[in-house]
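Below is the structure I would like to discuss, written out as structure tokens.
Of the protein chains in this complex, one is absent; all others appear in place.
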Amino acid sequence: MQNFMTIRTDLAIEAREMVTNHVSHDVSGVDVVTSKDEDVLITRVNITNQAAEDALGKPIGKYITIEAQGLKYNDADLHEKIAEFLAEELNGLIKISSTATVLVVGLGNRNITPDALGPKTIEKLVVTRHLKDMLLDDVKDHMRLVCAIEPGVLGITGMETAEIIQGIVTKIKPDMVIAIDALAAAASHRVNTTIQLANTGIHPGSGVDNKRFGLNQATLGVPVIAIGVPTVVHASTIAMDTIHALKEHASFARYFKSMETLSANECQTIVRQVLPETLGNLMVTPKEIDQIITDISTVVAKGINQALHEKIDYENIHTCIKYI
Amino acid sequence: MQNFMTIRTDLAIEAREMVTNHVSHDVSGVDVVTSKDEDVLITRVNITNQAAEDALGKPIGKYITIEAQGLKYNDADLHEKIAEFLAEELNGLIKISSTATVLVVGLGNRNITPDALGPKTIEKLVVTRHLKDMLLDDVKDHMRLVCAIEPGVLGITGMETAEIIQGIVTKIKPDMVIAIDALAAAASHRVNTTIQLANTGIHPGSGVDNKRFGLNQATLGVPVIAIGVPTVVHASTIAMDTIHALKEHASFARYFKSMETLSANECQTIVRQVLPETLGNLMVTPKEIDQIITDISTVVAKGINQALHEKIDYENIHTCIKYI
Amino acid sequence: MQNFMTIRTDLAIEAREMVTNHVSHDVSGVDVVTSKDEDVLITRVNITNQAAEDALGKPIGKYITIEAQGLKYNDADLHEKIAEFLAEELNGLIKISSTATVLVVGLGNRNITPDALGPKTIEKLVVTRHLKDMLLDDVKDHMRLVCAIEPGVLGITGMETAEIIQGIVTKIKPDMVIAIDALAAAASHRVNTTIQLANTGIHPGSGVDNKRFGLNQATLGVPVIAIGVPTVVHASTIAMDTIHALKEHASFARYFKSMETLSANECQTIVRQVLPETLGNLMVTPKEIDQIITDISTVVAKGINQALHEKIDYENIHTCIKYI
Partner (left out) sequence: MQNFMTIRTDLAIEAREMVTNHVSHDVSGVDVVTSKDEDVLITRVNITNQAAEDALGKPIGKYITIEAQGLKYNDADLHEKIAEFLAEELNGLIKISSTATVLVVGLGNRNITPDALGPKTIEKLVVTRHLKDMLLDDVKDHMRLVCAIEPGVLGITGMETAEIIQGIVTKIKPDMVIAIDALAAAASHRVNTTIQLANTGIHPGSGVDNKRFGLNQATLGVPVIAIGVPTVVHASTIAMDTIHALKEHASFARYFKSMETLSANECQTIVRQVLPETLGNLMVTPKEIDQIITDISTVVAKGINQALHEKIDYENIHTCIKYI
């Protein structure tokens, strides 16, 4: 079974599929509830004990995926609906007072298109923390104080993202953190079609860039909600998928029953032949990735705005301010 | 042999490799000369008769590839050297008077990063056609009149690029056209490491976008030099490469001698399972593609500037002008 | 009176104000009709004879301005309304069959933010000319075939925009041309608040860049509608306005009755002292110009899309196509 796990995934739903595809029964300690309409499938995975954490390689906690093939198309009505679902699910995960301070962190590198989801989302948030003293009294009493940061990436800042966020959290003292990140998917059909929310934060090794740090309650001292969207698959995933498809192909199976003898190591060797390490980190994206990232960052920002701000939005924010 | 050719390539050098890998002797009608130094390999392929044209799927003509692994790295000295090689090879292909008018066409979509090579190169050219009346006499007499256009892509203009360029050529009457295009490579190791020049122009079905049109002497009435750089491989190429690697893998061959029974059709079926057509056009690029396209477009523009302008460059162009 | 006209303007409405501010009666040959609601003022200026053309410095023809202070703010509802007004007014100017071919030209330099209005509008148009053969019959019979081009600017292409467009028009044979351009305003309060439509096309000396060419029925052989938005004022306009304000200032007038002795030449001298020509072309823009150009180009594109396409838009275009 081991070799199936060599395809690392940031999505709990994929981790669970990988496991359940290869064990004869459901994993105990993993509760799964789904709901769907014609366009959108929502799956809530609850990892409740250590055994399940070990089996899936995901910490104990709640993971929600919102899946819609239409997320990657320019479909305004569907995007609006997905943003509303995101807001609802986010509110389901947030147990936080109506006047709390929330820091939203946009992870990733804005100069690498599929990694720019976090930075692009940050730009579209309704931040309010700096308006506190200018807000009308009846608004102020039930308004969350939202602030946001794009910390940049290690190669440009020379600082671990966790160091930067720890520094800011110490100073700003938010009640919670929301971290937005572009992910690598384990299956190409999930690229730009899935939004994952998790109340477990960000853990080392995740994200397009395979982060070395964690952003979670343990490192920051406050609850951290992670919102992730798979925007790439690694080229090696395509190669590995092809090997698996080949192994399961009928004409193949017909001739060569003993295919299971192809070990994980041999698979690696073949992938390395197709994609030598010297080529660097090859990513697979749709051609239209620039437009898609613009669109999905808008969906994520709208979802967060709706979840955090009941009474204000971009359009009417000026009606809530005392002067200027 | 047929199924090997299903991996279409825009590079004559790859077409030749595919053919010669699978025939026991060199193809007649294909002359190949190479030269190299420690960093750069230059291969000049001359397709001289119809049989060779048919075998390689490339029109009769001259094809030059400049290959350097360092092209994709931020290495200023090597880039300078490659630009000089490009200028030399371009001058070898150009039989054109020193006062000729040259139209440079930057093909591709600037909003899709790996397809933006043409548009980004255009911006860095030293255009001179509009300066004609302002140039000092001794400069004017040996200066090429360079002009440039970024025609956009069919989905945004609603016009075939060939229509746009034909219209402009009719009006401007250039002595020759240079067309710059981002290509799809057949092998991932050639992505962003190879520049191809050809005196045959652009033919339908080439480029990242699989163009429906041709830009060549037949369609434009003047000689057309094509400069192409492979900036992506299609995800399906990775999958196909994996199948081929698997077929040649030792432990595989050991067990399953009859692998050749896996037909081209069966390969297609497997690739379609991994990459369903509904996913759209998935491209494989290095993570740093934005920076790489910026760098390579600079190399290509420098090469063209050096080839076309003996006496002027960006730095000293103001010394050639009579008055503003 | 002459010196007031040294402030050149691309807006017929400003030309008329300048003239009528300084003559005691209305200019004959200039019909003006206005309509307004709480947010938007529409002024239709009809220049009907040569005398009026000479007085206003604008060719005989129809000029419509849509003015709304809110155009420059991020106000989705108002922008929707302005787009509808634009579509209506454009339809009033267009006498053209329901199956005509229309070429839309986006003038300006996309690398200079306030000059990028034309290029940014082009990207958001619904182009249809290339879909002709794929459209369902009942759609095809009443659909305009829209195509679009961003010709670039002289300094980058080495070709006059008029040459490029003439070449394309000869090839494509559109029934009409719509040209979109960023303008310089004569008054800072009109920056990013006004859209002008004119059935006279583009004339030399207009636009942010003071074009040397014309795009009009005389140069292209088909009707040309110009759509212009003032996005900058020249710094010299601010200086000149200040001199005029000073001359009319009460405490000034009180002391110095003979102020009219300050000649146009002396004004020029003062402006040149404040803004020496060596500083180059200084433009005045709001700080938020990047966002504003994005927003207004969306409004203009929506207006054109609505005017040209009765039955299709971005959202439902796929329902009109036979097969991919």
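Letters are used for the chains, namely A, B and C, taken in the order the chains are written, and counting of residues starts over at 1 for each.
What we mean here is this: contacts are C-beta pairs under 8 Å (C-beta built on N, C-alpha and C of every residue); 3 or more make two chains touch, one makes a residue touch a chain.
Just so it is clear, the structure is predicted and the values come from calculations on it, not from any experiment.
Set against the missing chain, the residues A:90, A:168, A:226 or A:296 yield one that touches it, A:168. Checked against the hidden chain, the listed residues C:169, C:215, C:271 or C:296 yield one contact partner: C:271.
The hidden chain makes contact, of the residues C:37, C:54, C:80 or C:288, with C:288.
Of the listed positions B:35, B:50 or B:74, the one in contact with the omitted chain in the full complex is B:74. For subunit A, the residues touching the absent chain in the complete assembly are 111, 122-123, 127-131, 145-152, 154-160, 163-164, 166-172. Take subunit C: the residues that touch the chain left off the picture are 69, 111-113, 115, 188-189, 191, 208, 235, 238-239, 241-243, 245-246, 249, 251-252, 255-256, 258, 261-262, 266, 269-271, 273-276, 278-291.
Assume only the chains that are shown with their structure count from here on.
When each chain is reduced to the average of its Cα atoms, C sits farthest from subunit A. In terms of their C-alpha centroids, the spacing between subunit A and subunit C amounts to 44 Å. Between subunit A and subunit B, the centres computed from C-alpha atoms are 37 Å apart. Counting partners per residue, subunit B has 111 as the residues that reach two or more other chains.
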